[in-house]
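Missing here: one protein chain of the complex. Every other protein chain is in place.
Note that the chains take the letters A, B and C in the order they are written out, and that residue 1 is the start of every chain.
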C-alpha cells in the first residue's frame, strides 16, 4: 500500500509528457487514467464513505475531572488508507434546519477520536439537545460512536458502530 | 436534493394537462411516470425502510430529575431525505398478540428521538415488561436504539444501531 | 400474514385428495409444492437464521433485588413470522469443546428475552467464565444481546445487535 512502484512497474509511468519536436507544438500530457484509478484504489483503506449516527445528546452537566470525565459524545474515525480522509459532517436537529458542513481531516494510517463537544465552526453543538449526524468522506473510513455521560458520578458509557452504506 | 428544476429541465414538465380543443373533450393528464419516480428517489435520504429493535424494557422505577433521568427507551430516528417519513411501529410481547400500529412522522431533514415511554395510542407501553419493536417507514431512515436506566443512581446506558433490511 | 385464504384463493387448494372411483384404488394425494413453499415464505418474518454473540460472561456476583437486578446476559429474540421458531444454541468456551445444543422455541409473533442464566439442559452456563454463542433458527429471527452487570451497585449495561449472516 505504498506509492513506490513494484519491480517491473517503473518503466510504465502513470503520467508522462511527450516533448514537442518544434517550438510551435505544445507538449502532450499522457495520462494512463485506468492505471491511475487502480493505483488510487489500492491506496484505499477499510470501510465506507458514508456513515450515520442517529443518536446525539451532549449533557450540559458533568462530574469528575475535565476533560476525561466531561460528558461527551465521540465519533471514533479510523483511516487505514494511504491518503488523508477529508470528511464533511452535517448535524440534524428535531426542530430546525441542519447545521454544517463541519470539516475534519484524518491523516493516512491514523485514527481520530473526534469529540462533538469541540465543534466550533460554523457553530458549536448545543447542549441538552437531541441531534444526529452524517459523515461523508472522500475515502473509505470506519466510524464508531461513543458517549461518556457523567451527569451523575460515576459515568455511564454507550457505544455502537455507526450505520454505513 | 430540492424540487427546483435544474437548468434545462424546466421545459420537460413531470405532469402536464392537454386542454381539449372543444368543450365535449375531456382534458388529458400527462404524467411522465418514470421521471417522476426518479425525482422521488433523488429526494430519498440515507438508510432503510425496515428496522427492528429486539430489546425492549422500560423499568417502572427511576431516580433523578424527570424527564431527563427518567428510565426510558428511545428510538433515535434520522430522516435525511426531502420527504417526511411516515412510520408505522408494531410492538411484540412474550405472551400476547402484537400491539399497534403506532404512527409517527419525522419531517424532512429532521431527527426525532422517540421515547417509547410516551406512546399512548392505541395503548401505552407496559412497564417492567419485555417487548420488541418493528419500524416500517415509507422512505429510508436510520434508527439507533438507546436505553437510559436509572433504577439505581446513577444511570446506566446502552445503545446499538437497530437491525435493518 | 395469516393462513386464511385471500378472496379468489379458496378454490386452489395447496393440498387435496382425489378419492378413488373403486375401493381397489388408493386415494391420490395432490400437493402443489411450489405454491406451498411460496406460502411458507410469505409466513416468514424479518431477520436471519444464523446469529452469533461473541461476548459472553455471567458474573457470579450481584447486588440489588433478584431477579431484575441479578447480573445476567440476555439474548432478545424476535420472531415476527407466522410460524414458531425452533432455535438451537451452541456455547463455545476458551478451553473446552462446545456445549449444546440447547433448544428454545419462540412462538409466532412473539419476542423471547432469553437469559443465559436460566440454561439448564444439557448443562448450566458456568459463572465467571468467558463464552460465546451461536443461534441457528429454522425461520428468520432478529437477535439483540444485552448484559446487566450488577457486581457493584448500581448496575452497568451493554447491548448490541448480534452478528448475523
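Just so we're on the same page, contacts are C-beta pairs under 8 Å (C-beta built on N, C-alpha and C of every residue); 3 or more make two chains touch, one makes a residue touch a chain.
Remember, predicted model here, so these are calculated numbers, not experimental data.
Trainee: Touching the absent chain in the whole complex: find that residue among A:52, A:78, A:99 or A:139.
Mentor: Here the residue in touch with the unshown chain is A:78.
Trainee: Which residues does subunit C use to touch the chain missing from this display?
Mentor: 50, 52-57, 59, 90, 92-95, 97-98, 128, 130-132, 134, 145, 147, 149, 151-154, 156-163, 165
Trainee: Take the complete complex as the reference. Which residues in subunit A touch the chain that isn't displayed?
Mentor: Missing-chain contacts on subunit A: residues 46-47, 64, 68-69, 74, 76-78, 80, 109-113, 142-144, 146, 153-161, 164.
Heads up, the rule we're going with is that only the chains that are shown with their structure count from here on.
Trainee: Pick same or different for copies subunit B and subunit C, depending on whether their interface residues overlap by over half.
Mentor: Shared-number fraction below one half, so different.
Trainee: I'd like to verify one number: the distance from the centre of subunit B to the centre of subunit C, where each centre is the average of its C-alpha atoms, in whole angstrom.
Mentor: One centre to the other, that is 27 Å.
Trainee: Would you kindly tell me how far, in whole Å, the mean C-alpha position of subunit C lies from that of subunit A?
Mentor: Here the centre of subunit C sits 38 Å away from the centre of subunit A.
Trainee: Can you list every residue of subunit A that touches 2 or more other chains, as numbers and ranges?
Mentor: Touching at least two other chains: 156, 160.
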